[in-house]
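In what follows, a structure is listed as structure tokens, so that the remarks can point back to it.
Note that one protein chain of the assembly has been removed; the remaining protein chains are unaltered in position.
Think of it as A and B in the order they're written, each chain with its own count starting at 1.
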Amino acid sequence: MSPFIKNAWYVACFSQELSNQPLARTLLGQRVVLFRTASGAPAALEDRCCHRMAPLSRGEVEPDGIRCGYHGMKFAPTGQCIEIPGQTQIDARMCVQDYLVHEQHGFVWIWLGDRAQASVSAIVDCHWHTDSQWQSTQGYIHYRANYQLIVDNLLDFSHLTFVHKTTLANNAFPNAQPAIEPFDQGIRLTREIRDAQPSPLHQMAGKFEGRVNFWNRQAWWLPSVFENWAGSVEASTPGPAHEQPGAFLLRHFSLLTPETEHTTHYFWIQPCQFPRPDDTLIGKVKKGIDTAFEEDRQMIEAQQQNIHDNPEAPMRGIAADKALNMIRMMIKRRLQHEAEALNP
Amino acid sequence: MSPFIKNAWYVACFSQELSNQPLARTLLGQRVVLFRTASGAPAALEDRCCHRMAPLSRGEVEPDGIRCGYHGMKFAPTGQCIEIPGQTQIDARMCVQDYLVHEQHGFVWIWLGDRAQASVSAIVDCHWHTDSQWQSTQGYIHYRANYQLIVDNLLDFSHLTFVHKTTLANNAFPNAQPAIEPFDQGIRLTREIRDAQPSPLHQMAGKFEGRVNFWNRQAWWLPSVFENWAGSVEASTPGPAHEQPGAFLLRHFSLLTPETEHTTHYFWIQPCQFPRPDDTLIGKVKKGIDTAFEEDRQMIEAQQQNIHDNPEAPMRGIAADKALNMIRMMIKRRLQHEAEALNP
Partner (left out) sequence: MSPFIKNAWYVACFSQELSNQPLARTLLGQRVVLFRTASGAPAALEDRCCHRMAPLSRGEVEPDGIRCGYHGMKFAPTGQCIEIPGQTQIDARMCVQDYLVHEQHGFVWIWLGDRAQASVSAIVDCHWHTDSQWQSTQGYIHYRANYQLIVDNLLDFSHLTFVHKTTLANNAFPNAQPAIEPFDQGIRLTREIRDAQPSPLHQMAGKFEGRVNFWNRQAWWLPSVFENWAGSVEASTPGPAHEQPGAFLLRHFSLLTPETEHTTHYFWIQPCQFPRPDDTLIGKVKKGIDTAFEEDRQMIEAQQQNIHDNPEAPMRGIAADKALNMIRMMIKRRLQHEAEALNP
């Protein structure tokens, strides 16, 4: 059974990463070369020439394809070989695997599974990232951990108090169990905390002087996109906190793409609306996220190492694991479903 | 069959290493976190939270236990979980493995086997290290070799001439076979060499100008503590050399704790009595030991690599291997005995 859900869109790279220089990236255990053709459209091929297995990413992008840097064979974005130096006939089997790609809202997405099932409408909406109404920032982290450990982390607010003392910690979090609601593509979590001390990051971003009402609506889309729509507003604000004037709002997305079973590409964006904006805030938000996510990375990589060294040791559940367990079950079912489709 | 003798006391760390900061150490292949509670007593737990396997050593020590740095669960020195943030009920299975520890003469000792068999009276006496009649020095070496290769080395005087030309070499050693006497916990070796050139280290430490009488009484306690009680005195001194006035005396201990099958923690202490003491001698002894043990380390790690790459190549014995073979046989028997006790 594949360790990865194949029939899904994954982020291959940020749009800014892609040019007419080849970009080599391992995605779901497969070596892929990404590049833009003359039209600017993204293309993705198996990063392995079918002749002698040289990586195509060591070659050069031409207007109509990519040329292997070893013996000069050229491949179209379809994967078909269209030139062999010193030879006029080209066998139809001379081709490499091509992959579906789609560029949207600052990302190049890739589909590595059964392409009959691919629909770009299933790509998670991240339009806030390129919407001028929002100020956005982004980052990338290379993780030496299986993506599911990062999923666990993102769905769990109980760790914020312990791991992120200077950024995301909020003493009210461990006791604020979210409402959890599954939907066909994942789960949604809703939390509301009234009259609490804001986390250091919200305090800074909202320039709050006192206590706040905090809420968030999270969504987890199978297999690996996490959205956190959150905000804080002064505690004296009446009525439901959701989208009140004067609130600090964010639409955070963490987008995980497994590199291998034990490593993960972690992309994130964080569009914000600041109640009292100034030029420095978005940079400070990025710095805060970078700090917090580095804290997570160190903990999760240590956790991965412990699991790797003792794969049989049982994990004991606690109350805060509810969302995590639902997602793990959903991932497991989807993997079984894909395995059965391949071997009916 | 376990590669390690489990029912034995091993050095976990020097007393000075342990504080209210967690100390992570792999011992006999197991990840252990060591710390001191409010009383100053040492404690040792499995370094793996039973919830999601985060290393407890990334957490914080509190007066009554250690708190996991991931989700904030707290564990008593008994291994029992005594706090789960956001939860009042704690399942009795919420616990991690605890280990027996005992602090004595500058070391924290640990017992990783069947605790019904543990008795602190079996801990090797190293009291000279903390006895004001002796000046002592100590060191630690991380070895990329199985501990038995280091045992071989310590029991063998024939290598001193070749490996340690500037420190421990003595031309008389290769021809001075020791008297070997087994006892229930290991073996004892006795050597006496009269009227010989002292080794560079003894010459320096004793400020000898001419030839010396040298003797030593070594003991090897299963599985991995080596004592070398040795001394040199001017060759003109009459009678048996043992504990003559004017002798340079040392009670060296090398204490090996397997980290994994291919790596070892090597602790050593060397209490000395100098016939003509000055403030510089103990530092020079440490420097000499550091130099000599680094020479051993390089040779033994190269030997380990050769064995690893060619595990089937036979080893051919020589006369000097007698003690080594006895110890290897004792270790083998003890391992078989422990294996049979587990699977009668």
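Please note the rule applied: a residue touches a chain if its C-beta (ideal position, glycine included) is under 8 Å from a C-beta of that chain, and two chains touch if they have at least 3 such contacts.
A quick note: this is a predicted structure, and the numbers were derived from the prediction, not measured.
Student: If the hidden chain were put back, which of B:Met1, B:Val120, B:Ala179 or B:Ala302 would touch it?
Tutor: In the full complex, the listed residue that touches the missing chain is B:Ala302.
Student: Could you tell me which of B:Ala122, B:Val163 or B:Ile180 touches the chain that is not displayed?
Tutor: Residue touching the absent chain, from the options given: B:Val163.
Student: Taking the full complex into account, what residues of subunit B touch the chain not shown?
Tutor: Missing-chain contacts on subunit B: residues 152, 156, 158-159, 161-163, 174-175, 177, 298-299, 302-303, 306-307, 309-310, 313-320.
Student: Spell out the interface residues on subunit A facing the chain that's missing from view.
Tutor: 31, 47-48, 50-55, 58, 67-73, 84-87, 91, 93-94
Going forward, only the chains that are shown with their structure count from here on.
Student: I'd like to verify one number: the distance from the centre of subunit A to the centre of subunit B, where each centre is the average of its C-alpha atoms, in whole angstrom.
Tutor: Centres of subunit A and subunit B (C-alpha means) sit 48 Å apart.
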